[in-house]
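Here it is, the structure in full.
Taken from a larger complex, these chains appear in their original positions, while the remainder are omitted.
Order of writing sets the chain letters: A and B. Residues in each chain are counted from 1.
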C-alpha cells in the first residue's frame, strides 16, 4: 500500500536519514523522494512515497508513531495520505462554463481522483451542465445585502458534505475571510492573467490595452489579499496586434481550463506545500 | 529590386486597391502583403513588399510620386525602404555582457543587416569585448551631476555617426526625454521581466519574492514613461520553487538575449509599426 508524506521543517542534519530509517523500520520501501533545502529561509522540504506490505501495515498506527517519533523531534509540519483516498471537491461557478465542462469531463473520464459532492453557483444558468453530469447543483444567490447569509449557507453545505477543498472555476465573486479561514490553502482559484500582471477585474481588456504579446492564466490558493495567494501553476500563450479582445478571451479560455486542471491535479496528488505565501510543487 | 512599404491611415474603402494599382503601374510585382484594420480604432495597417525591375525603377522618384499620388489623398503615415539599405545601430551597455556578446556574434555571423558605428557605455569594463569585435567603444560616464553633459555628449556621437537607432543592451541608466525626443520609436530596450509585471528595478528579485512559476523578458521602444513603451517582443521560461534568485538571473539571461535579438531583427526588417503606444508586428 502506497503512502505519501509531505514535510517541511527547520533544516538540520539527519532529517532524510531519520525519515527513511523510520519508514524502513516499519517495513516500507521508499519509491520516490524529492527533497530540497531553501537555503535562504533554512527550511527543509520533502515529499516521500513509500510502499508498504498491505498485510502488516496499519496506516493510523504508522501516522501516530511517525508524529511522535519523527515529526515532533524535528518540529515538522507534515501531512500523510494513503493510497486510494479520494478527497471531496466542491466546485463554485458563476456563468462561464468552460472550466466547469473541462473539470467534469476529466472527472467523468477518471482523470481526477476526487469525489464531487456538489456544484454551487450564484446563478442558475449552469444547472443543466450539473444535471448533464448527474451532480447536485446548489443555487446560492449573492447580493450585497445577502452576502453574509449566502456564505453561511455555503459553509453549511460544505460541512454537511464534508468537503475537503473548493475549486473556484471562474466564480466571479470575492470569497470572504470567513470561508477562507475555514479552508486555508484549500481553495483553488483560476485568474485569467499572468499574475502579478493584471490582477483584479477585466484582465484581458487590460492586456489588450497594454499591447502585450503574451497572455497568461494563473491558478493559486485563495488568501484574503485579492489575486495575491500562493501560485500553484501558470501558463501563457502568444497573441498579436491582429487579435481583438474577443480573441484574447477565446484563447484565454483554453489556458484557464488547462492551468486550473493542472493545479487541481497537483493538489489532489499531494504535490503542493504552501510556505511563506509561495508553493513548493513536487514533480 | 525589392522595396518595402509600411502604411497606417484612417480606414476607408479602396486603399489596398489604390496602393497595389500604383505599384503595378510603376512596374512592380507585389510579393508580400499583410494588411488588417483595427476595427475599434478604425485604422488601416499594411506592409507590402514589391519587386521592381532594377533597370527602370528609380527609388527616389517612386517615393516622391507615391507620397503625392497615394499617401496624401489617404492621409497616410508611411515609410519606404529599399533593399540592401543597412541602418546604423548604436549599442548602449553598462556592465552586463551577455546581450552585447549575443548581438555582436549575430552581427559578425551576418544575421543582422546593420552597421554598428560604436558601442557606448557608462563603464569601461566592456571595452575589451568591443575591441574583440573591432568596434569603436566610447566610455561616457554618467553621474548625477554630469548627466545632462553626458547625454549631450551621447547625442553628439549619435549625430556624428548618423545613427539610425539605438539598442539598450542592458544599459542600466534611465534615458532622458531629450534623447528619446531625438529618437522617437528608435530606441529599443530589453527589460528583464514579463511586463507589465515587475517594471522597474530588480525584477528577478520581485518575481522570486512573489513565487511565480514563469519568468519573462520584454523588449520595447523607449518612451518617457519607465518600462511602459510599445512592446515589440516577449518571451517566457518556467521556473520552480527549487530555483534561487541566481537561477532566475541565469535563466533570464538566455531570455533577454533571444528577446532583444528578435526585437532588433523585427525593427531592422521593417516589420514594426507603432500606433497608440502599441506595436503592429508583421510576420
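By our rule, a residue touches a chain if its C-beta (ideal position, glycine included) is under 8 Å from a C-beta of that chain, and two chains touch if they have at least 3 such contacts.
What you see is a predicted model, and the numbers here were worked out from it, not measured in a lab.
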Seminar exercise, completed: The full assembly in this file, of which 2 identical chains are displayed, is built from a number of copies equal to 4
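By definition in this document, only the chains that are shown with their structure count from here on.
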Seminar exercise, completed: Note to self: subunit A rotates onto subunit B (CA fit) by an angle, in degrees and to the nearest 5, of 180
For this session: Indicate the whole-number Å distance between the mean C-alpha point of subunit A and the mean C-alpha point of subunit B.
Result: 42
Exercise. Which of the residues in subunit B end up touching subunit A in this complex?
Worked result: 36, 38-40, 45, 194-198, 210-214, 216, 230-236, 240-242, 244, 277-281
